[in-house]
Structure formats: structure tokens, C-alpha cells
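Notes to accompany the following structure.
With one protein chain removed, the remaining protein chains of the complex are shown where they sit.
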Amino acid sequence: QDAFLEFLLRLGDTTLILGHRVSEWCGHSPALEEDIALANVALDLIGQTQMWLGLAAEVEGKGRTADDLAYLRDAWDFRNLLLVERPNGDFGHTLMRQFLFDAWHFELLNALAASTDARVGEIAAKALKEVAYHLERSSDLVIRLGDGTEESNRRMREALEALWAYTGEMFTADEKDRAVAEAGIAPDPESLRAAWEATVRDVLEQATLAVPASTFAHKGGKRGVHTEHLGYILAEMQFLQRAYPGSSW
Amino acid sequence: QDAFLEFLLRLGDTTLILGHRVSEWCGHSPALEEDIALANVALDLIGQTQMWLGLAAEVEGKGRTADDLAYLRDAWDFRNLLLVERPNGDFGHTLMRQFLFDAWHFELLNALAASTDARVGEIAAKALKEVAYHLERSSDLVIRLGDGTEESNRRMREALEALWAYTGEMFTADEKDRAVAEAGIAPDPESLRAAWEATVRDVLEQATLAVPASTFAHKGGKRGVHTEHLGYILAEMQFLQRAYPGSSW
Amino acid sequence: MSPEERAFQERIDRGEKIEPKEWMPEGYRKTLIRQIGQHAHSEIVGQLPEGNWITRAPTLERKAILLAKVQDEAGHGLYLYCAAETLGVSRDELMELLHRGKMKYSSIFNYPTLTWADMGAVGWLVDGAAIMNQVPLQRTSFGPYSRAMIRICKEESFHQRQGYAVMMKMCAGTPQQKAMAQDALNRLWYPSLMMFGPSDKDSVHSAQSMAWKIKMNTNDELRQKFVDQTVPQAEYLGLTIPDPELKWNEEKGGYDFSEPDWSEFFDVIAGNGPCNKDRLGARVKAWDDGAWFREGLVAHAEKAAARKAPLAAE
Partner (left out) sequence: MSPEERAFQERIDRGEKIEPKEWMPEGYRKTLIRQIGQHAHSEIVGQLPEGNWITRAPTLERKAILLAKVQDEAGHGLYLYCAAETLGVSRDELMELLHRGKMKYSSIFNYPTLTWADMGAVGWLVDGAAIMNQVPLQRTSFGPYSRAMIRICKEESFHQRQGYAVMMKMCAGTPQQKAMAQDALNRLWYPSLMMFGPSDKDSVHSAQSMAWKIKMNTNDELRQKFVDQTVPQAEYLGLTIPDPELKWNEEKGGYDFSEPDWSEFFDVIAGNGPCNKDRLGARVKAWDDGAWFREGLVAHAEKAAARKAPLAAE
């Protein structure tokens, strides 16, 4: 129960924060097609957040809503991966973060579609269609920019190097992960690594980018120990709910 | 009474928001001496804010404190000049904003030191000493950078051009300004213009920068119509007070 | 009028659509490029004032709706640039004209969005005024433009309803929320009236554009229609239009109302609106910062083409 709630928060907070980051690009991206595509990705992620946090609120059973969870918890209560709270950086950095995430997100949802919990399976199946497209798109752009100009290659390489240490957290399990895995609700995080690595290797190779050798992994997001960036995200995101408590919007 | 409160909010909000902007540089400025000097300016401005908003709270007489005024009002209640909420930009932009402000602030405090309200006079006299130093420092740097390299000259010129339209608001009076002026509490804003212009002309000339010809002035801050930037400042500044209402820090 | 021009005008008068490859007067082409281009620019600059509240939307649902709306605006921009391209001007050329200040976008987007209520008021008033302008343009004489307008109008009226729904929520909410709604109306009322442009009496191009069916109604007609439609909506919300002169005129069957301050309008057009520099600056920055991205994609496409045709390349 407790582990199930934790699992749902980890997922819902992750899609929420990544959706926030992606939405920061609205109207500021390098091409009109990208404005449209990014808004679409953000929209999908926010939609998934509504489902995951909605289920979390239901599982918690304290009468809270998805909005309460999104807007009325402070940073230390958030359970998102550190990767998704990293600043956007340049557009290549944003794309690389998206690709590294999508490749994992796709495998995760694929496994979740077979969850022993029917609600989880349903949400996952719905999200999987969206995320398959996200992955297709981010893979394609990583390849084209990696194998583009010298500058675009350099930017993608720098992004990869900067973000690599934030990918390990996706695959590290704690006792809560193991509990939901044992219950058949979710896969063991470690079990997703091989498929993720295969996707990443394949795409990076086409992008003429070397897979970084380092295996060091930043951790903490899943237990509420974040980077300094999350506090600023939440201050902005939660302002109206905090400043006008109890209002209906 | 009402006009007096408004006057105090305009002043206190202005020092608060400029103090906030200046403090954003802490640890990020181009030289250690500047880190120290900027922290010092921000500190002075926050100290002045405590006095102005403290007096405002007293004059309002509703049991609110300076902190309540700073942390629990939304953007449309804020009365600061638009100039001080402009983003920092590069360091030259920040310095130019400071100089244009200091030159006005100095004249204002000078006049306020002779206010018919003793409390205002006292605060002004105390702040004047600090601001005389701020003005000395910002004038000096504007001169040195204007008359420095081609690049430093260009940056200072661009900053001047970008900020110029935000200076007019310092000198435009509404009925509330006129009411406190008639009561001898504060000078008529327009009366400060000549001395300000003299300072600005003198410094810009030494800085080999041309005084912009445009007389267009952005307005609105003094009646609560701000730029889009203020909302973000407040979301960040007020987070703790909003998220943990009623706590004592 | 030359025989060609006469035949052209007769086609328009019969209500035929002009298609890109058909003959058209240079003036028709130029006027259309300017008008469609400005409209396209308005859509993409128009992402910014609403984009300003996406990260601060007060609920997940509102955030999703706002994201979808801003996405639609970018999509409208795309349709319109495509329509303009059929007239022989590329999107990049048009963007460059925008960035160099040689082409305009709707001056309404030079006003800031200062509270969440602006997300309601923009949908209600700004999209409302836009629709008022655009609905007749579905019948415009240039085929691609007309077809773009048909798609756009459908989505815009959806946006307007969403905006009005936000206003309803705010007006039925706490006193603070209602005050926020009133404040948004106060700030956006006159800028919305300005969206129809100055009185036709002062407009030189109008007659020709109307003959060409590029412009379908006079500015004053549309403005009147907008006021007549909007006043009862405001009443339903319990909000007060910020115009003491506003009153029903039985005789003309419409409201009398105050003209906006046209000196402000010309100030904003001249670059002195509250946000002109921030808006254009944001677009130019997006474009400049993204140059490497666009160049990277082009370079990749060239490499891929060369790999596909290795013999032809030698």
C-alpha cells in the first residue's frame, strides 16, 4: 500500500516536473514545428500526471486530489527523478534529456501495461501510445543533430556528458521498488536497464556520439532529496494555489 | 492618510524589489569586490524596506507588519517603480539601472530628510548616507565602463537605451503624489527631475555616453500595473510565507 | 483597369476563389502577403502572453487546456505561413522581416498578462475580437487563406469558450478572484477594441481591400459588433465594462461606447507598448539561439541525401 503510493508519486511527480520543464519552451523554441511538438509532449506528460497522481490520491485515501498532490507539497515530498528537474539548458540539452528519459519511460510503460493492478495497466497502455511517439521523435532528433554540423554534434555531446550521471537513478531500486515489483505491480527498475541501454547505444551510434564510460549515478530524487532547482520550479508552479488557498479555478 | 500609505508603499516596495534584484547577483558577479559591494547595496535596500514598510504598516493601522506587506501581497498590490523589476541583464545593465535609480533616490531622500513627518525625515536621513555611497559607486562604475573598452561602452550604451523609458515614471505625479506633496510629507516627483537630469548628464558625459533623446515613459508600477517579471519575483520571494502560513522564522 | 484586372475583379465579384497559380495583380499579392504574414506573426508572438502562465496555471487541468491552446496558436501560425508561401514568400523571409521590425503583429500582444484572470480575459476578449475579424475572412477571395481561416475559426471559437469558462469560474469564486477578473477586463477592454484598427475614415487601404474581398467589413462595423456581443457577456459575469459612456442606443440597435485612446494605439504600434521589446526580443532570441539547431538539421539532411545517392554525388 505504502510502497504502491510511493511508486505512483515517483511516476506522477516525474511526469509533472518534466512536463513543467518542457513547457518552459513554449514560444521560445528554435522552430515553429518544435514549439508545436514540445507543447504536445508537455501536454501528454501533464495528462499522464493527472492519471498517476489521481490514482495516487485514490490509493492514499485521505481525500486529497491530484491537484492537492501537485500543488500543496514542498520539494522534500516530491519523488521525481533528478534527471527531469535539471534546467533546460540549450535546446540540444533539452532534447537529450528527453531522449534519455523517453527511452526509459517507454520500457517502463511497456512493462506496466502488464501490471497486476488493472488501473496501472490501463494508464500505462494509454500513455504508452503517446510515449512511443515521444521516443520516436527524440531519437530522430538526437540522431540528426548528433550527425549534423560540428557545432550540433558538440552540443549534443556536451548535453550527453552533462546528463549521463542522472540516468542511473532510473534503474536503482530501493525496498519500495522491490515491494511493488514483488507484487507484480511494476517491473524491477534494474530489469529495464538492458533494453534501455540497447536503445541508447543504437541511437547514439547513429548520432555518432560515444556512450559515456562513467557509471557514477546521482541519486536522491526518489526519496525526496533533490537538486536546488526543484524549489524554484515549485515556487513558480504552486504560486496561485499557495497565495489563494481553497479557491476553485 | 491614504495617500501617505500609498507613498510609503511605493517607496518600500521599490527598495524591496530592487534589493531582490541586486541580491540575485550574490556570488555571481564579475569580481569579488563587486560581490561585496552588491551584497552591501542589497542589504541597505532591504534595511530601508524594513523601515518604510514598517512605517507603512503602522500608518495603515490594521495590525499588519512590514513582513506581512512584503510577503503576503500579490503583484497588483505592489507599488514599486517598473524600473526596479526589470531583469538584471548583464552586469552593465544592472549597474546602469542602479545608477539611474541612485541618482533619483539620492534626490528624493535629500528632499525627504526635510519632511514634515518626523518619522519620514528620520528614515530618509539614515538612508541618505547609504544612498550617497551607492550613487558615488554606481556613477564611478558607469563612467569607467562607458569610457573603457569598445565593448564595455557598447554594453553600457545598450543598457542605457533599454532602461531609459523606465526612468520617466520616477517623475510623474498622480493625485496621491500631489496630496503628500501638499502636506509637505514628500516632494512633488516632478521637482526632482532637474537635479536628476543634471547628475545623469554629467555622469553620462564623462562616460562618453549620449543622453537618449526619447521622452517616452513606461508607467503603471505606482498604481499596481506591472511588467510580467514581478509575478515571478514574488512567487520566489514569498514561497515560504505562502507555503507555511503563520509560521515564525 | 486592364482587361486582366477587370476579369480578375469579376471573378472575385462572382465569389470565385483565387488559387495560387492563377494570375493576380501585384497589389493583391502584396496586400495578402502583408495581411497573412502579420496574422501568422500574431499567432506565434501570441504564444508568449499566454505561455507566460503555463508554468503557473493553478490546476493540472487548466495547465493542460492552456498548453493545448498555445499549441493551437503555433499550429495556426504554421497554416498561415503555408498560405503565405503559396504567394511566393518563404516562412524564413517573413520571420526575418518580423525580426527586423519590418512587419508587424497584432499590437494586443504587446500588453502583459499580469494575473491568471488574464488567461480568461485573453480568451474571451482577444480571441473574441479575433474571431470577429476572422469569421468573415472565411469567405475571403484567396483560396488558401480562406481554407486556413475555416480551420482556424473552428479552434478559435473553442478557445473563446474556454476563456469565458475561466472568467465564469473566477467570477463565481472568492472576492479576490472576482476582483482579479474585473481588473483583467479593465486592462484589456480598450486594447481589445483597438484590435479592429482605427476608424475606417482614417484608413487608406480599406476600399481596395474590400473590393478584393481581402477585407470583408469595415473596422467600425466589426468593433460595434464586438461591443454588442461582449457587453451582455460581461453583464452575465457580473463585471463592469470600464466605460462610463457605455449605454444601449435603441435607435441604432447597438451600444454607444467610448473610443479607445488612439494615441496609445499609435504609441504601441511605434514600439512603445508595455512589452514590445520583450516580445520581439524573445522571438529574436529564440531564432538566434536556435540557428545551430536548424543548421544541424539541414546538414544532416544533406549528408543523408548524399549517402542515399552515393553515385550521383560523385
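Each chain carries a letter (A, B and C) given by its place in the written order, and its residues are counted from 1.
Simple rule for what comes next: a residue touches a chain if its C-beta (ideal position, glycine included) is under 8 Å from a C-beta of that chain, and two chains touch if they have at least 3 such contacts.
For clarity, every value in this text was computed on a predicted model and none was experimentally measured.
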Among displayed chains, the one left out touches A, B
Quick one: which of B:Leu9, B:Ala66, B:Leu82 or B:Leu204 touches the chain that's been left out?
B:Ala66
Which of B:Asn40, B:Asn110 or B:Ser191 touches the missing chain? It is B:Asn40
Tell me which residue among B:Cys26, B:Ala114 or B:Val211 touches the hidden chain in the full complex.
B:Cys26
Where B:Arg73, B:Arg155 or B:Lys222 are the choices, the one touching the absent chain is B:Arg155
Using the touch rule from the top, list residues of chain A that touch the missing partner.
74-76, 162, 165, 216, 218, 220, 225-228, 231, 235
State which residues belonging to chain B touch the missing partner chain.
16, 19-20, 23-24, 26-36, 39-40, 42-43, 46-47, 49-50, 53, 66-67, 70-71, 90-92, 143-145, 147-149, 151-153, 155, 236-237, 239-241, 244, 246-249
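Please note the rule applied: only the chains that are shown with their structure count from here on.
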How many angstrom lie between the centres of chain B and chain C, each centre taken as the mean Cα position?
37
Rounded Å distance between chain A and chain B, as computed from the means of their C-alpha atoms:
41
So which bits of chain B are touching at least two other chains?
74, 231, 235
Multi-chain contacts in chain C, i.e. residues touching at least two other chains, fall at 56
